[in-house]
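Here it is, the structure in full.
Heads up, one of the protein chains got dropped from this complex, but the rest are sitting where they should.
Which chain is which? They are A, B and C, in the order written, and residues in each are numbered from 1.
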Amino acid sequence: MSNTMRQWRLPQFGRRHLQLEQVAIPTPADDEILVKVAAAALNYRDKLNIEDGSGGLQITPPLVPASDLSGAVVATGKRVTRFRTGDRVLGTFWADWIDGPWPAHALTLGGPLTGALADYVVLKQEWAVHAPATLDDIHASTLPCAALSAWFALVEQGHLHAGQTVVIQGTGGVSLFGLQFAAAHGAHVIVLSGDDDKLARAKELGATHAVNRRKTPRWDVAVRDLTAGRGADHVLEMVGGDNLLLSLQALKQAGRLSVIGTLGEAEIHSPSVPLFLGRPTIQGIGVGHRRGLEDMIRAVDHLGLKPVVDKVYALEELPDALDHLERGPFGKLVMRMD
Amino acid sequence: MSNTMRQWRLPQFGRRHLQLEQVAIPTPADDEILVKVAAAALNYRDKLNIEDGSGGLQITPPLVPASDLSGAVVATGKRVTRFRTGDRVLGTFWADWIDGPWPAHALTLGGPLTGALADYVVLKQEWAVHAPATLDDIHASTLPCAALSAWFALVEQGHLHAGQTVVIQGTGGVSLFGLQFAAAHGAHVIVLSGDDDKLARAKELGATHAVNRRKTPRWDVAVRDLTAGRGADHVLEMVGGDNLLLSLQALKQAGRLSVIGTLGEAEIHSPSVPLFLGRPTIQGIGVGHRRGLEDMIRAVDHLGLKPVVDKVYALEELPDALDHLERGPFGKLVMRMD
Amino acid sequence: MSNTMRQWRLPQFGRRHLQLEQVAIPTPADDEILVKVAAAALNYRDKLNIEDGSGGLQITPPLVPASDLSGAVVATGKRVTRFRTGDRVLGTFWADWIDGPWPAHALTLGGPLTGALADYVVLKQEWAVHAPATLDDIHASTLPCAALSAWFALVEQGHLHAGQTVVIQGTGGVSLFGLQFAAAHGAHVIVLSGDDDKLARAKELGATHAVNRRKTPRWDVAVRDLTAGRGADHVLEMVGGDNLLLSLQALKQAGRLSVIGTLGEAEIHSPSVPLFLGRPTIQGIGVGHRRGLEDMIRAVDHLGLKPVVDKVYALEELPDALDHLERGPFGKLVMRMD
Partner (left out) sequence: MSNTMRQWRLPQFGRRHLQLEQVAIPTPADDEILVKVAAAALNYRDKLNIEDGSGGLQITPPLVPASDLSGAVVATGKRVTRFRTGDRVLGTFWADWIDGPWPAHALTLGGPLTGALADYVVLKQEWAVHAPATLDDIHASTLPCAALSAWFALVEQGHLHAGQTVVIQGTGGVSLFGLQFAAAHGAHVIVLSGDDDKLARAKELGATHAVNRRKTPRWDVAVRDLTAGRGADHVLEMVGGDNLLLSLQALKQAGRLSVIGTLGEAEIHSPSVPLFLGRPTIQGIGVGHRRGLEDMIRAVDHLGLKPVVDKVYALEELPDALDHLERGPFGKLVMRMD
């Protein structure tokens, strides 16, 4: 291999500053692996981080964006025990969140840590997992952030089971993974969107019911009707603002509402009475830990679950991909490296 | 309707004492419902209770056996609010275990409380639930004990999810429900039996792997092999005796082993080292509560899950049915009332 | 005993309509007990219900207010098995919430069900528990709503343990129970109040730290400082409005915030980023179930925990007590019946 590689670098905030540079391929330290990146999936957080660093953690440019990558190990440091050259891997969204509660020192790839929009990345061996056997690199790259967020909300923390009802808001990456995981566990899935075409495609993916939220602004009432008055067991809140109240009202007594970042609205608010009268559990979801990712990958392989990729872009087409991200894809957008 | 009905009555322990009597149809008190029984499913516990009362709780004859019934409400006491005449219902195995930990005062139908082997039964309104919409009476009658035991072990307490591995021992009623629920949640299912024909039928029901325990006495090693060395997440222990050690050895670190009564062997034993080295959770399962039954019925309806009924007997054929129960059915045996 | 008794009755919303009437002592039905009320504790919810029915559930006058009572069983219906004449009892705040998730049909005493501001009340046997052995009637009457709310938030759902940090907002009834339960489990307790005198009394009750929220408006920063940067494990949110953001910021990663009704502010709001970045669990608390109340009573007896009663009023002094409730007591206000 050559000694240099391509890498998208952001010297200061703002999309116009993005530069596709040619840089030296990094060398792994003793406990690191060098990964030849095959694909990197984009998240809305990447757009925010590029624009002004508002995607979550404190970030200072320069920055290599994007957190989600699939690829193959091409070199290993001398103390690496988890992987061998040739292994197909995924990066973990969080570096050093292994299991249990999130440790305060954990950081994320794509800001502040060096991200995936490059031909090669160096990762500590603890920041990677074996890729699923049943997915190609393009599809596998979508799992570390979007899929794990949905899995963590519904399965790891939500203990979803058959016969429950899950409300999915929208048809972006997290939402469609939520739909697929819920359907795979035998749950009723009610999908909300303002677009009938997207609703039709959601039903093909396994949604039991589709509600057009433009035509049915009181979708909470629709959810009650569809559940014989009980309300939903789980709601994935992807919007924020006034929508939180509708989500609370759509929830059954002691139901679970997952607030998954980054929401469309910067604020959430609600009257306080539904909060204690409905006894909900509201859980903030910030992706999830490595053990959860490994559990989920076993599920993906066993289920034969196929992530929904809206479009694949070549690495140099990043500006087009970011435009698409802003318009709102159906499922995921993926950058391929060659 | 006539004023009398048929009822199997056991004036003293021992199968030969069973009598099919003609007795008065009972009258419901204020908070009771009168149910025209359509079907009653048998459990191994019923055989033990008939023989010597050893099916669990302390029982003194006379006794009307059998705990699991489906039927229709034909009369209601004046303070009944949960049901109306005509409602299709199931009895709950436990009277007065509504939710949470089992309360010490709860009793079971079919001993010590009056059981289901009759044309009519009177139940407190709290001891019944609405029948599933998708099942006929014969199949619905199998749910209160066998299905709920499997559901409680795997779902209510076990938080089973997709990608996990479940070991199912045998092909009786509880085992096949365990198989079906696990498959419906996207789990790998490994079924053990000594009979290749039963194993083949188990695979048709959704088992991922079938292991003949006669040909593979070290089935724990087989489970390790089938799980890339990890071991199973859940094991349903249905045998007892020395088998417990194999179950512990088949379990992954911190896996969950459910001991479901009534076991084949009256004793369990194990070396103690695997108990603390493997950090298992061993949970005793004694069926489950009413809220769990209602959750499960919603799952059965949504999944379209069809219980496996080996054979249906007319009420007067009870002796034949008990013989069959002793031989070991594939799934459930059901008595029909007309 | 005479055939009549005193009872505060509200024929229409508004404090000025409250009437102390002389009415017939009710007769228990078959599954009911007649309780000679010794004391009834007031909650802020009672004030709201009296003014306009805004204390939670839908209420239509006429109404007998107050949910929390202690007393003695003086008569039992013929099917009562849980109590005998002479037993000291407490009412449960929720009628028919026994265990597990709250059932949709459960109602509360003091609106819509007949409340405790009377010399006698009739309760279904399921709506009462045995009183703690170590408390007199005045103190025992404070447990069903305020104490159980705090217990449910911190212990039943919060799994509080020694070494954790709990932030308590204010010094009303729920807050002081939260303080006492947290201290009794070996937790650090940080109490917030705008009144130095109340803070001093809170420290006497076991608070580790006291923060004057008027002098330290950024009390979230103070909590971080007091916890070496970690943040609190549990926060009891009693205020609402903008305060929610401070509570979220005071919480450790994956901490637990209990929203306990009725909040001072009718709205809650927050920027959305702390919600997913901090991964909190926000749980709405609407008192709790009967099994939790029984667990808590065992704890109260074993700990020798003494509820804080600010003042005891005679039944006819209800207007004075409601004035006091509006000013904000330190702990609980109790009406005594004779």
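Following the convention adopted for this analysis, a residue touches a chain if its C-beta (ideal position, glycine included) is under 8 Å from a C-beta of that chain, and two chains touch if they have at least 3 such contacts.
None of these values were measured; they are calculated from a predicted model.
Undergrad: Taking the entire complex into account, which one of B:145, B:282 or B:322 touches the absent chain?
TA: B:282
Undergrad: Touching the left-out chain: which of C:300, C:318 or C:334?
TA: Residue touching the absent chain, from the options given: C:300.
Undergrad: Which residue, A:139, A:252 or A:289, contacts the hidden chain when the whole complex is considered?
TA: Final answer for the missing-chain contact: A:289.
Undergrad: Write down which of C:18, C:184, C:205 or C:277 is the residue touching the left-out chain.
TA: C:184
Undergrad: Since one chain has been left out of the picture, which residues of chain B touch it in the full complex?
TA: Interface with the chain not displayed, on the chain B side: 56-57, 101-104, 229-230, 240, 253-254, 259-263, 265-286.
Undergrad: Which positions on chain C touch the chain that was left off?
TA: 155, 159-164, 181, 184-188, 295-303
Undergrad: In terms of residues, what is the contact footprint of the unshown chain on chain A?
TA: Given the touch definition above, chain A has residues 30-31, 98-101, 289, 291 touching the missing chain.
Everything that follows uses one rule, which is that only the chains that are shown with their structure count from here on.
Undergrad: Where the CA atoms of chain B average out and where those of chain C average out, how many Å apart are those spots?
TA: Computed value for the inter-centroid distance: 41 Å.
Undergrad: Would you pick out the residues of chain B that each touch at least 2 other chains?
TA: Residue numbers touching two or more other chains: none in chain B.
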